[in-house]
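Have a look at the structure that comes next, please.
In this view, the complex is presented without one of its protein chains, the others remaining in place.
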Amino acid sequence: MPSKLESIKKSIWVFHLNTGSCNACDIEILDALTPFHDAERFGVKLVGTPRHADAILLTGPTTLEALPKVINAIEASPRPRILIALGSCGSSGGIWHDTYSTIGGVNSLLKILKERGVDVDAIYYIPGCPVRPEAVLYAIALIKGIVEKRVKSVVLNAE
Amino acid sequence: MNFIRKAVKPAELLIIAGKTKRVTVKYPFEKPILSPEFRGSIEINHEKCIGCGACVNACPPNALEFVESSDKRTLRYNIGRCIFCWRCIDVCPVNAITGTRNFELATNDPLDLYSYIVHSKTKCTSCSKTGETVKMRKYIMQRSPVTENYINNCPDCRREKFINALSVRKVGFVAK
Amino acid sequence: MLMDRNHIIQEYISLAKSLNGNVTIDNDTLHIIIPKESLVEIADKLFNKYQCDFRTCIGVDERPVNGYFSMTYVFTDNRNSLYLLIKTYIDSLNPSTPSIMKVVPAVDWCEMEARDLLGIEFTDREQYKLVLPPGWPDNVYPLRKEVPYNYRPLLRGTSEKISPSTELGVIPIGPYHPALHEPEYFELYVEGERVIDVKYRGFHVHRGIEKLAETRMTYQQVNFLAERICGICGFEHSTCYALAVEKAAKLDVPERAQYIRSIILEVERIHSHLLWLGVAFHVVGYDAGFMHMWRIREKIMYLAELLTGSRKTYGINLIGGVRKDINEDKKQKTLETLRELEKEFRELIEIAINVPQVKKRLSGTGLLPKEDAVKFSVEGPVARASGVNKDARRDQPYAAYKYTSFKVPVYTEGDNMARALVRINEIFESISIIEQLLDKIPRGPIMLEDFDIPEGKIGVQVVEAPRGGDVHFVITGHGKPYRWRVRAPTYNNIPALKIMLKDQPLADAPLTIASIDPCFSCTDRILVIRENGKREWLRITTGV
Partner (left out) sequence: MLLVYLTLGLIIGVISPVFFDGIERKLKAYLQSRIGPPITQTLYDLLKLINKEVKPIHTTPFIVLYLLSFISSTLASILMVEIYVYTGESLYITLGLSLLAISLTSLTIAPLLVPNPFSYAGGMREVVLALINESAFIVSVTMYISLINNLLQTEALSIPLVLSVITITITMFVSGYALTGRAPFDIAEAEPELASGILVEFSGKLLAAYLYCNLLKRFLITLITAGVITAPLIKHSVFSLATTFVLTVLLWIVFAVISVTLGRSRVDLAPKTLAKTYILFISLSITGLLVHAYG
């Protein structure tokens, strides 16, 4: 639904979910809103309830304890909604990607969401450990289409 | 008097605001505030990399991993899992890994997060089992006085040959 | 003083001997092995008679080594800089031991954690599930050596539905809030706007750190893992881990490295306290204060990046030293930044603390009397605001703190204002500590070359994090720790919240919860009515 996503580009309201992260990303998200970085100039706002959210920020490898609540929160947010996996833990489980009490990043979560029939309109990944506030701003600019995607997969032959 | 001064104290915030003015850096339209020491993503030079696996052993979150197949050994770098500690740079014996100050890594495609360096594996001349990477073997040969014959075998064959040679010398034949 | 210390050590030894204990002394640590029958008595004596500080307890699966489980209780004698490790062996077939909760109330959680993770039963107390998620299979104890670290059970019934409730007096408060730490969930029972009871459910971030360290990781990798226990005071954790291993292995780390560690620790303390003040202002709705506090904090973040290479999770600690040096240029820059910071902070905090709403809502709320503070063994600014004078930097000097002089601010009011004031004073102290350290920093290497770590040695270390004492306990193993136990200060502080929240206005609950600086605020729990008319509680208790 690209046309629907177009409508949220000018005002992205974000609900922040800590799914078991170490808080470094969480404070950097907050930092992105403070004077030096000021994400609000892009229309970004942190909201207090998933009902108002356009984007759900996931920071953390999604612990088993947090999993049901994460699913509920995503389900509770109205569509169109985007998911933003933040930091190395969010993107792919990070340093905890295979421990006993996590499900290891957003990819496993997406599978579970699919099983439950919870749709997400787009997913963005922001690597970083922790994510710099500028990296958050870059991702927002990417969502809004201001900047070009710079990272891409390369396959190189050693010989 | 003191009472009034205290009452209007909160308004002094306006003075501070007036003094500091705007501090916002207009990233991405301006350059970000980045210290010269910042650790960003790493770059692996595929020409220098020998596929030894020192970085794979040192990497705390397993962002650098080997993906093995019968004749290829692929070094996979997962930026999505990298914690940017640069331990791999510390341990790389051939300085193939360099650090950058790049943090603009956001993407909407999970496949973008992976990059690969494909190494061919050596084959044992005796048993066709595959072993370390070709470049790793070259690296070892340049640095240590081992014969090509010796190193072209896999460790199993090497041991077997050694035992055989030993038994030939001691008892004159190879026990089956 | 030295006489005194020897005298008290003798007293501890005779106490242990009288209870059939076995004592070995290792520098500042007394290892006391005691039969489990005498456990309660010795804990009672140490905690109540000698007024030792209870830090944590550790369950260890020693079956591969000697066929027993063991429990170790860490006490510290703050006046004499002594660590007392009370260890008892527990039969592996029927793992059960008396609980010391009657005499040391603060042991509550860590005993339950040992029960969850190792399957040790505790008699004479109420037992409940604490750490593991609901639906975790019985008889699987992740910290037992035979369980693989990446064992993932199939969990069923993951959606948490509570029976339909019309009670509007229950206000769920949990953590999704900006700048908060561990996701925690509080259920506040309110009468009008007054809190009458509190229920707590935490451990949403149980990620299996301890298990990971003793399986997949190596000694040097664990530093980076330790740093990710907490994103705000991570460097304290990695320092604490490194110091504990170095203590166990008796490594002589270069002085310069210790100085650099102390400097970075103080930088982190300043950033953490500024963050807390900002968040506290945000919680009381004073957003301008929050913004300006974080504007000031940005300088410290830049400084941290300059000194270490990363804004957070600095990643410069290794066992044996640090990875980045501080050169003359950086030193000047640091001093300059600190001077600016001090000036701006002084200006701003004076204004912020005088905002009528901030002042009114901080003073007199979230009271924690001294007796309760001692009973729950609370840590850090929470303890110091309630008149408990303890600070590991002074009591158990580590890194380079013995070369500095600083004041430990102590207030007796025990309210949120006192906790804020402790933190404000500590920022000024930290600035002065960094200046002293930079002034005195010796030349030399920053990393110990070539060392090995013997197996089976025990190291325990307390490091004063911004929120209180971190405790790390390490038993060395082959190439990696055999057992690594971490206790963060918030672990002891949260149970005290029950006292602090009771009879408070609901509006101050987030502030009070934030005041212990797990600074988290609220959660949503949303009642949705499904299309089929079924009522269902959605609990969105996750978040920061």
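A, B and C are the chain letters, set down in written order, and residue numbers restart from 1 in every chain.
As a working rule, contacts are C-beta pairs under 8 Å (C-beta built on N, C-alpha and C of every residue); 3 or more make two chains touch, one makes a residue touch a chain.
Bear in mind that the values here come from a model prediction, so they are computed numbers and not experimental data.
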Visible chains that the absent chain touches, using the contact criterion stated earlier: A, B, C
Contact with the hidden chain (one of C:48, C:127, C:332 or C:357): C:357
Contact with the hidden chain (one of C:286, C:345 or C:376): C:286
Absent-chain contact - pick from B:24, B:45, B:108 or B:126: B:24
Subunit C, residues in touch with the chain not shown (by the definition above): 168, 170-173, 176-177, 190, 193, 281-289, 291-292, 295, 355-358, 360-361, 505-511, 521-529, 531
Footprint left on subunit A by the chain that the document does not show: 4, 7-8, 10-11, 13, 34-36, 38, 40-43, 45, 47-49, 51-52, 54, 76-80
Those residues of subunit B which, in the complete complex, touch the missing chain: 10-11, 13-14, 17, 20-24, 26
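Everything that follows uses one rule, which is that only the chains that are shown with their structure count from here on.
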Chain centre separation in whole Å, for subunit C relative to subunit B (CA means): 32
Where subunit A and subunit C are represented by their mean Cα positions, the distance between them in whole Å: 28
Whole-Å gap between the CA centroids of subunit A and subunit B: 25
Where subunit A touches two or more other chains at once, by residue number: 35-36, 94-95, 98, 129, 132
Where subunit B touches two or more other chains at once, by residue number: 23, 33, 60-62, 83-84
Of subunit A, residues touching subunit C in the complex: 15-31, 33-36, 46, 48-51, 60-61, 63-73, 75-76, 94-96, 98-103, 129-130, 132
Subunit A contact footprint on subunit C (complex, rising order): 132-134, 136, 142, 147-153, 155, 158-160, 175-183, 203-209, 211-212, 216, 224-225, 228-232, 234, 275, 290-292, 294-295, 298, 301, 310-313, 522, 524, 526, 528, 538-544
In the complex with subunit B, residue positions of subunit A that touch it: 35-38, 41, 88, 91-95, 97-98, 105, 107, 122-129, 132, 134-135, 137-139, 141-142, 146-147, 149-159
